[in-house]
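My questions will all concern the structure given below.
Note that one protein chain is taken out, while the other chains of the complex remain in position.
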Amino acid sequence: MTDEVHEECGVFGVMTPESCDVARLTYYGLHSLQHRGQESCGIVVDSVDGTWSHKGMGLIGEVFTREVLDLAPKGRISVGHVRYGTTGGSNIINCQPLEIRHERGNFSIVHNGNLTNTCGMRKSLEKTGSILHTTSDTEVIAYAIIREALTADSMEDAVSRAMESIKGAYSLLIMTEDRIICVRDPHGFRPLIYGKMSDGTVVVASESCALTTVGAEPVRDLDPGEILTIGPDGIVSRREHCGTRPRRSCVFEYIYFARTDSVIDGVSVHAARIRSGIELARSSPVEADVVIGVPDAGTDAALGYSRESGIPFGIGLLKSRYVGRTFISPGQDERVRGVWLKLSVIKETVSGKRVVLVDDSIVRGTTMRRIVKLLREAGAKEIHIRISAPPFTNPCYYGTDVGSRKGLIACDYSIPEITRILDADSIGYLPLEKLSTLVGCDEYCSACFDAEYPLPIDGDMSADV
Amino acid sequence: MTDEVHEECGVFGVMTPESCDVARLTYYGLHSLQHRGQESCGIVVDSVDGTWSHKGMGLIGEVFTREVLDLAPKGRISVGHVRYGTTGGSNIINCQPLEIRHERGNFSIVHNGNLTNTCGMRKSLEKTGSILHTTSDTEVIAYAIIREALTADSMEDAVSRAMESIKGAYSLLIMTEDRIICVRDPHGFRPLIYGKMSDGTVVVASESCALTTVGAEPVRDLDPGEILTIGPDGIVSRREHCGTRPRRSCVFEYIYFARTDSVIDGVSVHAARIRSGIELARSSPVEADVVIGVPDAGTDAALGYSRESGIPFGIGLLKSRYVGRTFISPGQDERVRGVWLKLSVIKETVSGKRVVLVDDSIVRGTTMRRIVKLLREAGAKEIHIRISAPPFTNPCYYGTDVGSRKGLIACDYSIPEITRILDADSIGYLPLEKLSTLVGCDEYCSACFDAEYPLPIDGDMSADV
Amino acid sequence: MTDEVHEECGVFGVMTPESCDVARLTYYGLHSLQHRGQESCGIVVDSVDGTWSHKGMGLIGEVFTREVLDLAPKGRISVGHVRYGTTGGSNIINCQPLEIRHERGNFSIVHNGNLTNTCGMRKSLEKTGSILHTTSDTEVIAYAIIREALTADSMEDAVSRAMESIKGAYSLLIMTEDRIICVRDPHGFRPLIYGKMSDGTVVVASESCALTTVGAEPVRDLDPGEILTIGPDGIVSRREHCGTRPRRSCVFEYIYFARTDSVIDGVSVHAARIRSGIELARSSPVEADVVIGVPDAGTDAALGYSRESGIPFGIGLLKSRYVGRTFISPGQDERVRGVWLKLSVIKETVSGKRVVLVDDSIVRGTTMRRIVKLLREAGAKEIHIRISAPPFTNPCYYGTDVGSRKGLIACDYSIPEITRILDADSIGYLPLEKLSTLVGCDEYCSACFDAEYPLPIDGDMSADV
Partner (left out) sequence: MTDEVHEECGVFGVMTPESCDVARLTYYGLHSLQHRGQESCGIVVDSVDGTWSHKGMGLIGEVFTREVLDLAPKGRISVGHVRYGTTGGSNIINCQPLEIRHERGNFSIVHNGNLTNTCGMRKSLEKTGSILHTTSDTEVIAYAIIREALTADSMEDAVSRAMESIKGAYSLLIMTEDRIICVRDPHGFRPLIYGKMSDGTVVVASESCALTTVGAEPVRDLDPGEILTIGPDGIVSRREHCGTRPRRSCVFEYIYFARTDSVIDGVSVHAARIRSGIELARSSPVEADVVIGVPDAGTDAALGYSRESGIPFGIGLLKSRYVGRTFISPGQDERVRGVWLKLSVIKETVSGKRVVLVDDSIVRGTTMRRIVKLLREAGAKEIHIRISAPPFTNPCYYGTDVGSRKGLIACDYSIPEITRILDADSIGYLPLEKLSTLVGCDEYCSACFDAEYPLPIDGDMSADV
């Protein structure tokens, strides 16, 4: 059982005015979305010689070698995907883009999010004689679209009608041979933003950092419920699903998932994290000598805490650049059992000091306990843990993975108990009511902290989780 | 031509009181020395069934998979190596440890450094009928030892006599079947430190971070010229070469090479870097709104600059965790030509600000020019570059790689010219005379900054470089 | 364009009385069917922990390494497949077994053969809202079964009803969690045979050689149209489709495809090949000094020719054991352009001799021309080509691949012309009317020789070929 929270996916799409090396643009875009999913990835290109695709298990840099990229044809449209993968299992067959060949038109689809009514829809599709090949809910979405396409006037119509039946979190890119149809679910759980280059190229991605990386200027985030077509007629928006549901964008994107240089729904992620540190310094002040963050995500909030409290900011923990997919098993031998490669302490910074240790979350507590132990061994006199989010107590059904409620330390123990378990001198969480300060509005989903789920959950699913 | 300076190697050795999983200990130790060399690596273990070894091109985590580690036998002695590799080329045959089978006794040898009289020694060995199989100078050292071993009383004697003929920078571990002979050259160019675990295990490594990672407490650095045997008679030091030459430890270890959590010759690397930032703030002050560092190495000095100047420290550049060995080629297409995956700007931090940008060195200037451009595009009003080292003007012959003098920006241009080339508002370097403040003494080699080479260079070599 | 005829597939299934290492049995069985398909292969096992499967591109020995086989769980049922692959392209997604998950029951399916009404069935399935993921006709069969399963009482009923709609050549194994349903199409185009081991294990395979390899005694071939269930109720046969169509087993199985140690529909393949040589000696006699065969398939017929004619049998051509997947490209250079690794001449056998050269077929003629040239260079005085089959003039739509009619030498040229093109002294083919002597009956398909197709062909298909 992992001690981390995982985002499930990132999507990227591009349409250029002239045929060019679109696969490479998608490759670069996905690279900057790698933090959203490291298990598998894929790219589809539409070229004059038909559709080219490549998918595989692993990081972008592993799956798309020089040889693969050199084989990709030139074209004007491409979409790509990075995936972490919970619903559906980690399997090559669940890699996206999912490519659909059908007499109503071929299309490729990529999906960030998670449906909440997959089970029911699967059963109903099978009862009318369909076979689902994958276990991912992306295929369910594709089926919903195809079933509507049999009688709809256009793919956009089919998509709009399919949105009546699919429930849950979804940011989608649907690539046909001449357009990309971009969809954000009516709650707007997952982000989706588009931008432009000076030559007229249009780019759409899960996060603005992917736009900036390829040199595109962000235009705006899609609105919840919006269907945006990037195609031969320019950029066309359909809004019949907009406003049908309350906006509920994921607050955890700001706290942890998104890259610190992204701007989501108008709010800088880096700034939000610094504000969380500031709020934390206000709500959980402490006398100390140094503030350090757990890299990478805790650093921004630590800086905010330092600024507000006036306690000097220090670099006290070093994260290995090479740990990646390294095999780490402590072995049978006692000498190697305690070895930890991921984080090292910079003794100079913490020895003899009262330390404020800032991180973004405590999931099961094993990592944090280990960090506290390292700091104590390095001579830290006091350790005050500050978490830039409220206690994590509920599973997410909208596209992130924290496994079951079982083992979440904040479910099982009180704050004094957690303090003792982690061997800290004090623990402070960000108060629930301060989340709005962070995001700058009240229209977010914080179900993982307060169990206020904006959408009911499919019975089988909650049982499963 | 690369725009970086590379360390050539890292070494690690361990001897345990009882047979255990020593390969895994070496694996963990090398993991924390990975920054010293990423091209190849290797581990040798002495077990009751003979010598086991495994070497390969790539990172520790790539070469030593779970399967390989599971195959490694238990034993009491092991040495390992990570390598960047200039002299000798990047080739599997040059991977270390180099294993020598000889009727005077078998041994394995690992080497961090670079000899300055390799050419002459090679010729003289060949003229007496020897064949050298590799192009690395480690084989030359092995030969020098074997030639002496033919008449010497012990391996230590042979090593000591060989040190008369080999010139240059070398930190060596020589593993025989019952001991590890550790050697640091009389100038002490490269670091070498040993430590102990509570159970009596002795560990020796290029940097103290490797000791800490495996749970060993540092005892002390080897003295320049020292021969230290870790063996059946405990730890025995021979000092006949100590003091024969002035100590000249490499200042660039503190500025750039070493891991920030290491302590070398008694000086904390992190503290040295913060001091370099403090000195920089004193010698090159400027009015500005934020101080940012180029990750990873510039961050410490940026913090020092911020502390001394009172200008707020900010996080303005993000280094991708995934760029590693990713294939990056901008392609033919203009749209992809400008893409840069390695670093992104956090606009929030720099937009509309006067920025102090701290890095550890400028080699050819291409990277720095790119960073300045990114910052300007993100809205930085002024950019003041501060380098935590003097201008880099001379090649190093003692175990680091910066290629030739040709193309070093500080050789070809004056500071005002560099400022203009990089499109900065000002540039400040650390004054040469402040290096002593950094290291805390005067006994260092700073030839790369001042051309005062402690040892004459073999004719062919300087021509070659 | 290849100069060979390819079989498309081989199937293997096994059910044991007790849980055991069934994957390994299937592995061995598929190994002896490797000649029927070398592009991809796969095995499915039903175990107490669910279904395990592994598929991949390549030979059995490449895809199923020791590690993979060691991972396979124990179970009582397994089916496997080797594939050459024309319809559907060479792609991992078309690898079989095809695994179907559906609320009417999960099953895995393997298929040897080729449907003739795939296009029409695809369109009709898509028009009722289905998505086909692969381009293979096996998925069409699976869909046909599922559509019937929605209302059928049992899987056998569903299969039987699906057989009303699917047309063409098919030998199928359908594995559910407790049985294997074996099906041979009403014409019996492709072989399918089952057998037993002494412990009650039942084995079914494309050819008897796979039964013998795993130690099973052949019981009998399935009858055309038969549905045979190997399951909890023992072996149950359903015969409602038997006799609805004339038996038309493929004569080319005897001539070329099948392994010489197999017995198909009661006729030994080796004996049939020797008989073809005997008939050839009668219909195309010649005065000569030695009879040689083109290995491997021509050897048996050469032996028959020698026996009947009294001309000594010799070994004149050597086929390389290592040529397999070796990359062979003659390069730009003239020196390497003429190199041929596949076959060498044994000069001793042919020098100065009048040679009868026996092979099973001439497709495009390039290979045969090359052989004749080699023999002439080795000193053969006369070369009399004898082919143990009639001239090959028509494409096959029932599961073998010879590409289009275009380029078939026997379509474009008369026998005297072919003799001249190949630089032979004479050519003799087996007379069409002698095929019955070979097979021992008249109920075979010889459409590739006489264009008498037992089943009409789907319009698109013949256009395509």
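First chain written, first letter: the chains are A, B and C, and each begins at residue 1.
The definition used in the following text is that a contact is a pair of C-beta atoms (placed from the backbone, for glycine too) under 8 Å apart; a residue touches a chain by one contact, two chains touch by 3 or more.
Fair warning: this is a prediction, and the values are worked out from it, not measured in the lab.
Undergrad: Taking the complete complex into account, tell me which visible chains touch the one left out.
TA: Every shown chain touched by the left-out chain: B, C.
Undergrad: Touching the absent chain in the whole complex: find that residue among C:84, C:313 or C:449.
TA: Once the missing chain is taken into account, the touching residue is C:313.
Undergrad: Tell me which of C:43, C:182 or C:303 is the one touching the absent chain.
TA: The one listed residue touching the chain not shown is C:303.
Undergrad: What residues on chain B make contact with the chain left out of this view?
TA: Within chain B, the residues that touch the unshown chain are 92, 100-104, 123, 126-133, 135, 139, 142-143, 146-147, 150.
Undergrad: For review purposes, identify every residue of chain C that touches the missing chain, sorted by number.
TA: Interface residues of chain C facing the absent chain: 16, 20-21, 24-25, 28, 31-32, 34-35, 59-61, 64-66, 69, 197, 199, 201, 209, 212-215, 259-261, 263, 268, 270-271, 296, 299-300, 303, 307, 312-315, 318, 320-327, 329, 331-333, 335-336, 338-341, 344-349.
Everything below uses one rule, namely that only the chains that are shown with their structure count from here on.
Undergrad: Which chains contact both chain A and chain C?
TA: Chains that touch both chain A and chain C, as defined above, do not exist here.
Undergrad: When you take the mean of every protein CA atom shown, which chain's own CA mean is nearest to it?
TA: The most central chain, going by mean C-alpha position, is A.
Undergrad: Just the chain pair, please, that has the highest number of C-beta contacts.
TA: Ranked by contacting C-beta pairs, first place goes to A-B.
Undergrad: Could you put a whole-Å number on the gap between the CA centroids of chain A and chain C?
TA: Chain centroid spacing, chain A to chain C, equals 50 Å.
Undergrad: Counting in whole Å, what is the centre-to-centre distance of chain A and chain B, each centre being its mean C-alpha position?
TA: 36
Undergrad: Please work out the Cα centroid separation of chain B and chain C, and write it as a whole number of Å.
TA: Each chain reduced to its C-alpha mean, chain B and chain C end up 61 Å apart.
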